[in-house]
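A protein chain is absent from this complex, but the other protein chains hold their places.
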Amino acid sequence: MANQVDEFNAYRAKMNDKILADNNKVIKRIFNLDTNAFSAGALDVKTKELLGLVASTVLRCDDCVKYHLESCYKEGLSKEQVMETLSIATLIGGTIVIPHLRRAYEYWEELEQQNV
Amino acid sequence: MANQVDEFNAYRAKMNDKILADNNKVIKRIFNLDTNAFSAGALDVKTKELLGLVASTVLRCDDCVKYHLESCYKEGLSKEQVMETLSIATLIGGTIVIPHLRRAYEYWEELEQQNV
Amino acid sequence: MANQVDEFNAYRAKMNDKILADNNKVIKRIFNLDTNAFSAGALDVKTKELLGLVASTVLRCDDCVKYHLESCYKEGLSKEQVMETLSIATLIGGTIVIPHLRRAYEYWEELEQQNV
Amino acid sequence: MANQVDEFNAYRAKMNDKILADNNKVIKRIFNLDTNAFSAGALDVKTKELLGLVASTVLRCDDCVKYHLESCYKEGLSKEQVMETLSIATLIGGTIVIPHLRRAYEYWEELEQQNV
Amino acid sequence: MANQVDEFNAYRAKMNDKILADNNKVIKRIFNLDTNAFSAGALDVKTKELLGLVASTVLRCDDCVKYHLESCYKEGLSKEQVMETLSIATLIGGTIVIPHLRRAYEYWEELEQQNV
Partner (left out) sequence: MANQVDEFNAYRAKMNDKILADNNKVIKRIFNLDTNAFSAGALDVKTKELLGLVASTVLRCDDCVKYHLESCYKEGLSKEQVMETLSIATLIGGTIVIPHLRRAYEYWEELEQQNV
């Protein structure tokens, strides 16, 4: 059965492939940088994924939130850690973050149900 | 028949219940503050709801706009008052607000049809 | 067959008609200004449409992006020119622009397929 | 003695004069609309100024906040009414609004001291 | 000798005192929440301060960045950890973050020189 997680990942993969096939050098390098920035360095991957999550949430980018929620889930971060991160986002970003918090919560539930 | 108003309220209520059941203290307090901030004080409730509406509109948060539109409707604010508020939002926030203005207008029509 | 381009234009036209029929002077004038600002002057229409596109993209307004993509398409701008504009938007606006880049790319494909 | 209020108003007037003398039609009309949007209609001027204040605050535009604070002050709005408006802005816009709240508070004090 | 760090902290403390003395309940509670949200929980204080830093940076709030930089410094986070956090902010938020990155870098240098 189709669900949010599969649907998001399929659309994301399909469009990324098309965009990258187009050979715009600036866009390709930005996509590459994304991989670089979230690999282990002075900070570990878990911390970096939480940084990506909180930044995506205060900027109210649902698709970015979904992407980082899945990475957080796969890295083994707990629901409590994710919720504390989202609570900081809601405090800093204000109540306009709440609709994104609802959708993030729902997406996390789907990740848990699917046990990806 | 399902409509936008019922759909929004049902999803909002369902997710809020889940989030609050999770007992994250910061999030719970922000939700409580929301109730506090919009109750009568030096400004009356009508004025405060219009403040909530204009702030939500310039920040381009459709769900926040829906929420405040319904409160405005229930408080007995007129369509003209709501439209003047939205016109100020469009002027201050620019033409990127227009897509949100369209959706706000449509939602207000549903509120009137449903006479909630 | 219904598609994104027709759907967007139909909804946009229907709601604009309703909003303008409402006779809010400020909103009507902002709509008029929009026509003015994008007509030829010291800059030609093509350049202005690209300006509208990049501004809409960094502000992450999908409907505004769709509107300017169609104008760019009708003005005869090439896919390469549009992609360079979107790459500048992604660099200036950051990776949170990427989900909007995906949807813009998909919409451009529909414009090409429909040959509007 | 020079103060923030005089300094802001002098710079604002000087630059507005220069910009308007330049005869860019779109900019001139936007400046005119600004006057229109905040005059009495279905909503009174006091309410509209508070709408302008809360919108400017959540969008974190210090100069816009200063402008609307002075209008609020001249319209006879009380400090309590202004503070309730700013509290709604802080709740909706989040703690990133706080630095702007500090500067708004300071500016209001100068308006009171100067009794403009 | 006066420097940025002392100047920022003095102004911040002075204005916070005034604002809190004013007894606006919503504002007071938001200030309290700020203390709560950044204390140890499922995440440690260091991680939370980095979350506050990255969120402040992508939202381009210089004063918020300064505040979290000082907390990061006092918590013993290294320059490398702070720079990786700021690099993620620049990637997610785009090149418009760079002017804030410059000021953040300068502020961190002052924190190191002052050894607060």
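Chains: A, B, C, D and E, in written order; residue numbering restarts at 1 for each.
What we mean here is this: contacts are C-beta pairs under 8 Å (C-beta built on N, C-alpha and C of every residue); 3 or more make two chains touch, one makes a residue touch a chain.
Source: prediction; values computed, not measured.
**Q** Identify the visible chains that the left-out chain touches across the whole complex.
**A** Within the full complex, the chain left out of view touches A, B, C, D, E.
**Q** Footprint of the hidden chain on chain C, which residues?
**A** Against the left-out chain, chain C lists 30, 33-34, 37-38, 41-43, 47-48, 50-52, 54-56, 58-59, 64, 78, 80-81, 83-85, 87-89, 91-93.
**Q** Where does chain D touch the missing chain, residue by residue?
**A** Residues in contact with the chain left out: 11-12, 15-16, 18-19, 22, 24, 26-27, 30-31, 34, 56, 59, 61-64.
**Q** For chain A, which residues lie in contact with the unshown chain of the complex?
**A** Touch set of chain A with respect to the missing chain: 25-26, 29-30, 33, 36-37.
Convention: only the chains that are shown with their structure count from here on.
**Q** What is the set of chains touching both chain A and chain D?
**A** Shared contacts of chain A and chain D: B, C, E.
**Q** Can you grab the rotation angle between chain A and chain B? Superpose on CA, round to the nearest 5°.
**A** Copies differ by a rotation of 120 degrees.
**Q** Let me check something: if the centre of a chain is the mean of its CA atoms, which chain is farthest from chain C?
**A** Between chain C and the rest, the longest centre separation is with E.
**Q** In chain B, what residues contact two or more other chains?
**A** 26, 30, 33-34, 37, 56, 59, 64, 83-84, 87-88, 91
**Q** Once you've mapped the touching chain pairs, tell me: line, ring, star, complete or other?
**A** The chain contacts form a complete graph, every chain touching every other.
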